[in-house]
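With one protein chain held back, the other chains of the complex are shown just where they sit.
Up next, chain A:
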Amino acid sequence: MNIIGKPLNRVDAYDKVTGKAKYTPDLVSPHALHAKVLHSTIANGWVKEFDLSEAWKVEGVVDIVTCFDVPDIQFPTAGHPWSTEPKHQDIADRKLLNARVRCYADDIAAVVAETEIAAEVAVRKIKVTYEEYTPILSIEDAMKEGATVIHEEKPNNVVVHSSYEIGSFEEAIKEKGLIKVVGDYETPIVTHCHIEPANSFAYMEDGKIVVVSSTQIPHIVRRVCSQALGVGFGTIRIVKPYIGGGFGNKQDALTEPLNAYLTTRVGGRPVRLAYTREETFACTRTRHAMKFHIESYIRPDGSFAARSIEAYSNQGAYASHAHALVANSVNGFRMMYPVGAIKGEAYTVYTNMPTAGAMRAYGIPQIGFALEAHVDDIVAKTGFDSIKIRKQNMMKLGFVDPVTTITCHSTGLEECIDKGEKYLSYTKKRKEYEKQDGPIRRGVGMAIFCYKTGVYPISLETSAVRMLLNQDGSLQVQMGATEIGQGADTVFAMMAAETVGLTMDKIHMVSKQDTDVTPYDTGAYASRQSYVSGLALKKTAETFKKKLLEFAGFMLKCDPWDLDIKENYIVHTNKDERLLSVAEVALESCYSMTNSQHISAEETHHCTDNTYSFGVCFVEVEVDIPMCQVKVLDIINVHDSGTILNHQTARGQVHGGMSMGLGYGLYERHLFDPKTGRMYNDNLLDYKLMTALDTPDLHADFVETYDPTGPYGNKSLGEPPTIPVAPAIRNAVLNATGVAINAIPLHPQRLFGAFTDAGLIK
């Protein structure tokens, strides 16, 4: 491969370093109206009545809409491909504005005004009468007999309960000589912290509702808006310009459905609905807090005889991605170490907390923490070697998951472990650090993961690509797959250049999606695009190349099978002699007096495969026991993501994921008023997002395999880097202090409690 694998600069970097890149807020008409949402000040209850009289008096107010005015339609918001089978459809459990209040800061009314200030002032002047119930914030309280029903469709507040069993767990644990290890693990509510808040603007044109939005999933948002408003898909048009990060939060319909409705209320005038940072924290989506109970039975030779997991996922107020998350978690529990009997059980439970949704790696950071902490608990109890026991039991090449049929088509996990071990001198240091005393101690830890690539066979995986030849021989590539910062446009341009035979400067990626023009694709999530959309792109590029060569054959009066394209020139197959430039072919094809045609190609790929990527984090920490501080001294992630398409952008993805994992392990959590359910830290000062100063130097490395199912041997990379970091840190603290802490983040208060219980602090 000539271009794939090179550390090329991003195709959008120039526009982004000059301020030319346009994001949703940069495109709003200066004459747009401004909308503000009134959020409830209770977490559980009903809106009984509004007094709008004072709000209407605010100068500049154009419209006030309440939960009693919106269409009586419940709709789903999750960024999943739609299922035509009713039982697999996402749960439709919210209206545009809701009279039944299900979380603090639920959306109950909205004001549209000439200015943002007028809208804000008017929202504050709306008086609300509520019927209030006690907020249900925990899974335990929601599952109690007689708990208030949050959604009438789910009378016990359990959204979904699912289970699986591979082999017979009860039989397996009867084996003699097994060592039993039990652990309970807990992960917190955290949020995405994309720097561009959730925002959109909407207007009407040509009888359609146009919504310009900061979204990862324009085609899905179109479907959700049409469902929410009860109008045809074709009457909604979603435009997605550059977006300032998403990380899964924007894999959900957020401001778009209400914004689409508001413009219809004001005669199609443009309406901007821009969430503040505080609303983005409290009123969009979070990462599910989960609780896990794990039991393992290990043979004296270190092999896993039987394992079980019970998982509880706090869904919050609305279903969003709902059970898909924790189902992924318990599936991940099975897949990572697919040996012996395994059983899993998972509950997703409605509470009056903010709605949880997708966030980078979709349930796997949660199980990754619990599982890899548990493996080190096994190691601590049994004295097995922490690397050997993982290698012995982990997924191997050729594994076929019995539930999903997802197959391990390639793996470099063992080499990843070896590379990370060598980098950190892990085994040597681990021994050294076992016998320390004194207030400052060091420790090393590691954790591994596996991660799927896309969502097959759970959901439809379809992607379409269009290629158009410009008259100068350059290529326009239109895709429904979205650039959200991860570098998708860059690797897609590289794929197009590679397969067609053009140089990078000849590829024009159309970065903006417009659902009226852009071919269908479900968008950026599940680390799927370079794989699923990449397969569609490769297929399209091959069709396009064939058409281009057919025309070149016509011009050269030769068999197109004897021709190839290399670096923008038509050449004889296997020879470098340049016969014609692609630019000459392009010009002739467009303007030929006898045979003019627009050379273009459009293909859809329906992906019916999946594959696992793998990786590992090794970390060395220093623990200051009296100060209850953990400092990361050195950290490396090593990934097997198949072929690395672009080493520069791949390293960037790994660093960003590691940083998010460090935050998950050490700092980040949302805090709530236990009486009201109000989020305390809905801002970037009180929510501890790591700054550059909090971040150590991050090391990223790769073990390149060639995955036979990927378009260029590649597999998932976008989300995975965040998975193994938190458990590796937790295991390093265990190595340093002998204290196993089963919840994250490892903030000083938690460490103080744990160290005090362990007698390290007296």
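Here is the rule we use: a residue touches a chain if its C-beta (ideal position, glycine included) is under 8 Å from a C-beta of that chain, and two chains touch if they have at least 3 such contacts; residues count from 1.
Just so we're on the same page, contacts and distances are computed from a predicted model.
Only one chain is not pictured, and the protein name UniProt records for it, out of "Lactate utilization protein", "ABC transporter permease subunit", "Uptake hydrogenase large subunit" or "(2Fe-2S)-binding protein", is "(2Fe-2S)-binding protein".
Contact with the undisplayed chain is limited, among A:Arg94, A:His194, A:Lys547 or A:His747, to A:His194.
Touch with the chain omitted from the figure is made, among A:Val212, A:Met335 or A:Met660, by A:Met660.
Taking the complete complex into account, residues 7, 9-10, 12-19, 21-23, 25-26, 30, 117, 192-197, 242-245, 247, 276-277, 484-487, 648-649, 651-652, 655-660, 683-685, 689, 691-695, 697-698 of chain A touch the chain not shown.
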